[in-house]
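Written below as structure tokens is the structure these notes are about.
With one protein chain withheld, the remaining protein chains of the complex are depicted in position.
And now, chain A:
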Amino acid sequence: MVQWTAEEKQLIAGVWGRLRVEECGAEALARLLIVYPWTQRFFSDFGNLSSPTAIIGNPKVRAHGKKVLTSFGEAVKNLDSIKNTFSQLSELHCDKLHVDPENFRLLGDILVIVLATHLTKDFTPACQATWQKLVGVVAHALARKYH
């Protein structure tokens, strides 16, 4: 089981408390689709993804980004049982959505950068390390039920 120090738990809660989930979720998903355009393969029914401007303004991207980050929040609330928390979502991503788990790592890295742009100097090295660890743990949990 993943161990979190008291400092790590504080850094996670502290950052999460400052986040606007809807805005950051939308931005993270948009950046994923812009920086790693092959990830658009999962969103062929999202309409116009033809340019960064189109992606950023796309209401389906915004809505789905909010959904994804809200779900991520379940990890923040259940740091000691992340594997269980994402068990069903893991099965869903494998069996129904057919998403390569590498995409979870890509989105995790993007989320860290989004946090960095919002928190700037408050996103200390310790903060970055903690959040990089958290996104890694979430990615691992989402990949765990793959078969």
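The rule is short, and it goes like this: contacts are C-beta pairs under 8 Å (C-beta built on N, C-alpha and C of every residue); 3 or more make two chains touch, one makes a residue touch a chain; residues count from 1.
We take it that contacts and distances are computed from a predicted model.
Colleague: Between "NPR2 like, GATOR1 complex subunit", "Golgin subfamily A member 7/ERF4 domain-containing protein", "Protein MAK16" or "HBA protein", which matches the UniProt record of the unshown chain?
Modeller: "HBA protein"
Colleague: Name every residue on chain A in touch with the hidden partner chain.
Modeller: 30-31, 34-35, 52, 55-56, 109, 112-113, 116-121, 123, 125-126, 128-129, 132
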